[in-house]
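What follows is a short report on a single structure.
Only one protein chain is missing; all other protein chains are in place.
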Amino acid sequence: MSRALEKPQPSHFQPRLDDWNIREAWSAWNGIKFADVYYEAEYEYFCVRNLCGTYDICAMQKYFISGPDAEAMLNRMVTRNVTKMKENRVSYVLWCTDEGRLIDDGTIFRLGPDQFMLTCGSPSTAWLKKSCIGFDNVTIRDRSDDLAGLSLQGPTSCAVLKKMGLTGIENAKPFTIHFFEFAGARLMVSRTGFTGDLGYELWIDAEHALALWDAVYAAGEDYGVHPYGEEATNMLRLEAGFIMPGYEFNEALKTVNFQYDQTPFELNLGWMVDFKKPHFNGRTALLKEAEQGPKYTLTRLDIEGNKPAEGAFIYNSKSCKTDVGYVTSAMWSPVVKANIALAMIETKYLGGELWAEINYEKELRQFYKVARCTPKDAPFWSPERAKLTPPADF
Amino acid sequence: MSHYDAIVIGAGHNGLTNAAYLAKGGFNVMVVDKNDYIGGAAVSRELQEGWLYSSCSYVCSMMRQALHRDLDLSRHGLMLVPYLGTINFADNGDTLLSYHSEEAAYNELKRVSRHDADAMFRIQADLTRYSQLIRKTLLRTPPDPTSFKPRDISELLFLAKEFWSLGEKELYEYIRFFTLSAADFLDEYFETDIVKTSMAGAGIIGTALGVYSPGSSYILLHHVMGDVDGSIGAWGLARGGMGAISNAIASALQSHGGEIRTSAPVEQVLVKDGKAVGVALENGDVLNADIVVSNLDARRTFTKIMAKEDLPPGIYEKAKNYKIRGSSGKVNIALSGLPKFNNVPDNPYINRGGQAFSGSMETMERAYDCWKRGTWSDDPFIESVIPSAWDPTVAPAGMHWMSNFIQYCPPELADGPWTPEKRDQFGQTVIDKIERYSPGFKDLIVHMEVRTPWEIEQEIGLTEGNIFQGELTIDQLLFNRPFPGFAQYRMPIKNMYMCGSSTHPGGGVSSACGANAAREILLDLKRPNTVPEDDCYDE
Partner (left out) sequence: MDHGDTDTVKRTHYDTIIVGAGHNGLVCANYLARSGKRVLVLEAAEQCGGLAASYEFHPGFKASVAQYATHLPTQIVDDLRLTDHGYRSGNLDLVGLSPAEPPVRLNGANISGAVETDAAAFQEYHRLMDKLAQMFQPFWQKTVPPIGNNSLSEIASFAQLGLKIRMLGKQDMQEFFRIVALPMYDLLDEFVTSPVLKAMLSWDGLIGTKQAPRSPNNSVLQLLYRLQNRSEVCVDVASLVDALLGAARAAGVEIRTDAPVAKVEVESRDGPAGAAADLTATGVTLESGERIAAGQIISSADPRSTFLNLTGAEHLDIEFTNRIDRYRDRGMVTKVHLALSGVPDFSGLDQPDGRMVLAPDVETIEWAFDNAKYGELPQTPVMEVMVPSLHNSALAPAGQHVLSANVMYTPFAVRGDEASGGWSVASRAALLESVLHVLERYSPSIQSQLVGTQLLTPQDLERSHRVSGGHWHHGDFALDQLIMMRPTHGAAQYKTPIEGLMLCGAGTHPAGDLTGLPGFNAAREALK
């Protein structure tokens, strides 16, 4: 019997992705084939910052959580207050272990009083099932495989959707959900994304995925639409200051060493922990952390010079005697023209000098330099248009 | 009359390791073995022309890399090759493959259960964490909790500190896996029987416990805590069969000047004034030595090769009560071609791993029920591997050798001792079961040999054919192995030591027992320790 299910499965957009991916640069995400790059990361990055790009999010996990206890169950699981969410709104959420360590982040779509969609990057079936124990009236339907998702991001994205015929999309505010009829099917559009820029995410039943793609690309032809892959995404999200598992945090349930996972406070996401709401998972531990202060704080760094500080140690003096942290993600930001990084730094050293010991390579020779780091409060890239409603066409 | 600094009884891998370290330490060492070949249960023999059977142990994951490196076993011809995952066969014909590639493994699991595919990440992290703690103890001598010696107290404090620093949550987790049944342990993670089954096999191999018996989750861990090149849970084949391990250690031993004498069964350990002074062989030869090390199991050491009157009171009884139960059988098969299995994907990787004919949790447990009643199940748990698909040295080109390990097989049947007829019936049961999942399998058979616990005991000298030289239950682990008070490789007779799997850390082709025992001997003789104490892991 030929089963071959152990191979990565094609995305719902696969035939189109194959056309675009002249590099054949594939990896897999949750078992779904997934492009690292289609042409070249920096080019794709500029497509998004300058025009617009599409990012295949079919591999994103999508759980439909419904029933009379759905709200209570989710509210107990995540750190933000789900009961305050209005219908057709999206909220960025975190969920933690009992010890207050971050398991994963994701978004909750409130689709009705008793109806939610939770999206996240990693499979979460087991944790969701655990979270349901004690809540009798919750149903979880895993639609990860039959709901296609396409993220459309960049300054011309709204114009593309308008041209596609999504009337009124320009009035969609950030974190809202809108429904349109598309080719006889229901298209869900949320004004959300992972680039820090103007952008939307489009959700449709898998059988209509290719039609959706074709419509976006037909409408987007004059607006420079281009697919972008994982490498470009990693650049875009770093400029926006978004965290990524495997870089900024270890998913707590997969961490071998209990000390090597992170709390929301360490990730500088304390604002997402709502102590005003009733009990939620990890609350007692997080209260303690809030009172004592986190040991580390994820910090945005502007680093002198132009050598990306990937994997660099951070010291509290130029002599590099005491290391006080480490870089989690780093890049040269082409739009800001800055050498940027996210770094985990021991909170008590945040007020003082910070120096990065950067290793870099030049034509196979290894070098290092010590560069001064300046913490930044605001995101490196945060354009007005990302929040503007209605946005401009470009 | 010959005189040696040390005599090691039994040329199994632990005995050879022990002798190698003693020889390396400058001692004049002799290893004697009853068989006309070395290796004990880590052995490869040409029992069918052209085929090299690893007739007993068949895979390896516990071999301590520090010892491999320190004894320079690669130079002596050893190469351990990791093999890929296993195909699990369920009662209803379904299969589940485990892949080395995390992504492929996830996809395969997802086919069966999305929940369990997700849960697998977590159990792997948890098992890795548990293994890390236990691995720290493998190359250490267990402390005697009743002793007031500084070394025991400091070792005890080391353990207590490791334990205490776990905190409440982890302590709870550790106690769970130390005491739960494999079934209860796996139930906490998985919901699909075939996934649980694929993990549970490790919880019963070689042991007289069932998947529902408390304590079997530790056995599971004992099997998965091994690794190949730091990849926890991975299994490896020795190129050239398991005998290649023993041969390499023997070569290392000889390079340090040690000697090996085969076909030299020991009649008795000679004791004079409460001290071991040598051994008498069955042929009448007497070999004198300052030190005698037994690589035989604890039961055999004290009830077969020692005179009861030479032992301090109580020891004979302790050896009698030592739990060493035969529970496994082995069927080695020479095949004219590679068997084809039902319901497996058509990819070239599946032959690079093993096969587990496990059925279901209940089928495995019912097989244990049969063992308790002194019979074998007609639907036993079989763990197989076809090393020849990976190793060109063990079968003629294009032909294959299949190793089948069967759990359970009683040491003695309810209706009397084993006979050749019953043994053959047992073998028939095994190939009947494989045929169910691989039609045409029987037609490929060129030659087969069947070992029940009785054959294993007769040939290798393992009491009841127990592969671990004693059950791995709490009453026989760490400072209780083999007996409380004698867990530091020193035996109740002066100048006598034990170095087999009956000692800490127990069974498995790890060489740790032999190495730890050598360290204690060097310590007693006030020689510098040359035995590695950590395992070259940066954790």
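Letters A and B mark the chains as written, and numbering starts fresh at 1 in each.
We adopt the following convention: contacts are C-beta pairs under 8 Å (C-beta built on N, C-alpha and C of every residue); 3 or more make two chains touch, one makes a residue touch a chain.
None of the values given here were measured: they were computed from a predicted structure.
Within the full complex, the residue among B:149, B:272 or B:372 touching the omitted chain is B:372.
The residue touching the chain not shown here, chosen from B:57, B:473 or B:488, is B:473.
Looking at B:11, B:66, B:195 or B:209, the residue that reaches the missing chain in the full complex is B:209.
Residue-wise, the contact with the chain that is not shown comes from A:278, picked out of A:10, A:68, A:246 or A:278.
Across B:180, B:413 or B:430, the single residue that touches the chain missing here is B:180. The set of chain A residues touching the chain not shown comprises 72, 75-77, 97-98, 127, 130-131, 133-135, 275-276, 278-279, 281-284, 287, 290-291. Interface with the hidden chain, as seen from chain B, comprises residues 145-146, 163-169, 171-172, 175-176, 178-180, 184, 187-188, 209, 212-215, 321, 323, 362, 365, 369, 372, 473-476, 479-480, 483-485.
To be clear about the criterion, only the chains that are shown with their structure count from here on.
With each centre defined as the average position of its C-alpha atoms, the distance from chain A to chain B rounds to 47 Å. Those residues of chain B whose C-beta lies close enough to touch chain A in the complex are 97, 99, 103-108, 110-111, 114-119, 121-122, 124-125, 128-129, 132, 169-170, 189, 342-347.
Within the complex, the chain A residues that touch chain B are 1-9, 28, 30-31, 99, 122-127, 129, 142, 144, 253-258.
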